[in-house]
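Note that one protein chain is taken out, while the other chains of the complex remain in position.
Which chain is which? They are A and B, in the order written, and residues in each are numbered from 1.
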Amino acid sequence: MRVLTDRLFQAFTMVVALSVSIILAFILFQLIKDGIGSINLNFFVETARPVGSNSGGFKQAIVGSLIIDSIAMIIIISLSVLGGLFLHVYPETLLSKILKESMSLLQGTPTIVCGICVYYMVVRSMGHFSGFAGSIALALVGIPYMVLASEQIFKMTPSLLVEAAYSLGLSKTRVIFYVILRFAKFPLLAISLLTLARIAGETAPLLFTAFGNSFLELNPGRPMAAMPLQIFIYAISPYDEWHRLAWAGALVLIIFVTVLSIILGRYRRLGE
Amino acid sequence: MFKKAQNILSFRSIDLANFSLFDLLLKVVAVFLILLPVLIFIILFINSLPAISKLGFSVFTTNNWDPVSDKFGVIAPLFVTIIVGVVSTVLGLMISTPIALFLSFYSRGKISSFFSTVIDALASIPSVVLGLWAIFYVAPHIGAIETVIKALFGFIPFLNGNPSPFGLLTTILILTLMLVPIQTVLIKELITLVPRNLLEAGFSLGTTKYEIVTNLILPFIGQGIVAVVFLSLARGMEETMATAMLIGNRPLFPDSIFSPTATLTSIIANEFSEAFSKTYLSVLFELGLILFALVFVTNVCAKLILRMLYRRFR
Partner (left out) sequence: MIKMKLQDVHAFFGKNEVLKSINLDVYDKAVTSIIGPSGCGKTTLLRCLNRMHELDRNASIKGRILLDNADIFKMDLYKVRRKVGMVFQRPNPFPFMSIQDNVLAGFLMSGKRLSKNQKEEICEKNLRRVALWEESKDRLRDLPTNLSGGQQQRLCIARALANDPEIILMDEPTSALDPISTSKIEELIIGLKNEIVIVIVTHNMQQAARISDFTSFMYLGNLIEYGVTEQIFKVPKEKLTEDYITGRFG
């Protein structure tokens, strides 16, 4: 009887796990089924076309995402590595405690709120939407993860090495550059890519900052299209043709995001 | 060789400028980062001031969202935001707890890592993609599900309404799917907090895994689950894209679990770029402020509980 209960419970947990996997399989299957047909050369080299022309692609969104995400990543990496170093160099000080709290506060801030704040700060003062504003909004979303994760990575530097370096009479700066940063090079790259995967799918912060654009735009000072934004716009449109493009865009986006985050699964839990 | 020499040279130049400069840079960046959430709060507050001074507390007393006649009642979206968060959190727990137990007790080796990958993959799907999937593959079938629910449980007031493809139920289901991986990971983490020697003591008495789970694990992580509830509540309430795509965007009080309605996030997402008056825009910032405060409070609750737990067990 007791063994039976145990077996039943085991079966129950397994069924639940299986059904979630099946749902995931469904999602992926339908993404591929509906997306693969529209992924062709046009998808990558054409910009959006008006309905009815039965072609058109995601070029402006792909390029836009590349530009917006690159600028965002530059901001995120430079600020976060410094922030993480600060946490590492001055652990347990008041300032670093406050910094940690404020990062977890920022982490909890709704992304749409980040979006409207950047709208006020950047879009209002520039007078128009811009890809650059989108980058800043994405940076606000990505910074807290990267700060907390990079601190944890710096912590993993073997203290033996650090002590050895100090025992040679090296200054703190040199220890940071020679030992800590060198040791953290690859993990830092990994968490940067994970942060990229995280922000690449973010849509809400871009709604009122990058805004979207049907034409190819290379100047980040102007409104720009982005992958997730374009998917959103196409998804809620009433046209089948645009829906197909949305599926294709979603497929490309998810391949990028999921592959990145599964490959780097080892580092996933950092900074959460 | 040459490269190395160059490296040393470049480092020396920093050294010449001395540590204090780099040190100063670190501190400046730290202070700047600390100010970010403060800045967000200030921006939200300044921008909501016009609405607060003009409408005062009336936003919390009027039950009507009608921007054209300057009526902005936030009770309905606020209520819906909380309902959506709470219901999907509870539904999510009913799925994520068994999965977490399965991963930590009933599976090992390849099976365990396969399902962990599934959970990770689910967590990494951007919400806009999940929303897209739900629009085309969940919403069309939701009417049928709702008809069944109505037929079976129609006597319960909130379960009796006109089925509609977009509305509360659709949103809740998708949010549940989004919360499951987050909760699973957190609960799995909690289970690792249970000291190993207690588990062994339990097993040495000849108890089954199920008895261990009900007698040891669940009492042990009970408080932690409360923290998980708060965390995923915050996550559920702040979710924007899937909600905006699925909830139907009718800023009214829902008369049933099926009806289209709106949350704080979906109103901001849908109306921000169309706000035609100063007050309207300001009210939207106020919604942002309310959301910010709501999520802040739930997150703080979760943090406090978790901190207490870690202090006790580490």
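In this section, contacts are C-beta pairs under 8 Å (C-beta built on N, C-alpha and C of every residue); 3 or more make two chains touch, one makes a residue touch a chain.
All figures in this text were calculated on a predicted structure; none of them were measured in a lab.
Asker: From the listed residues B:L26, B:L216, B:L264 or B:I290, report the one that touches the chain absent from this view.
Answerer: Considering all chains, including the one not shown, the answer is B:L216.
Asker: Give the residue, chosen from B:L21, B:L198 or B:L304, that touches the chain omitted from the document.
Answerer: B:L198
Asker: Where does chain A touch the missing chain, residue by residue?
Answerer: These residues of chain A touch the chain that is not shown: 2-3.
Asker: If the hidden chain were put back, which residues of chain B would touch it?
Answerer: Touch set of chain B with respect to the missing chain: 108-109, 195, 197-208, 211-212, 215-216, 219-220.
To be clear about the criterion, only the chains that are shown with their structure count from here on.
Asker: Hey, which residues of chain A end up touching chain B in the complex?
Answerer: Going through chain A, the ones touching chain B are 2-3, 5-6, 9-10, 12-14, 16-17, 20-21, 23-24, 26-27, 30-31, 34, 79, 82-83, 85-87, 89-90, 95-96, 98-99, 102-106, 108-114, 116-117, 119-121, 140, 143, 147, 171-174, 176-178, 197, 200-204, 207-208, 211, 228, 231-232, 235-236, 243, 246-247, 250, 253-254, 257-258, 261-262, 265, 268-269.
Asker: Name, in rising order, each residue of chain B that touches chain A in their complex.
Answerer: Listed in rising order, the residues are 11, 14-15, 19, 22-23, 25-27, 29-34, 36-40, 43-44, 47, 95, 98-99, 101-103, 106-107, 115, 117-133, 135-137, 177, 180, 185, 208-211, 213, 234, 237-238, 240-241, 245, 265, 268-269, 272-273, 284-285, 288, 291-292, 295-296, 299, 303.
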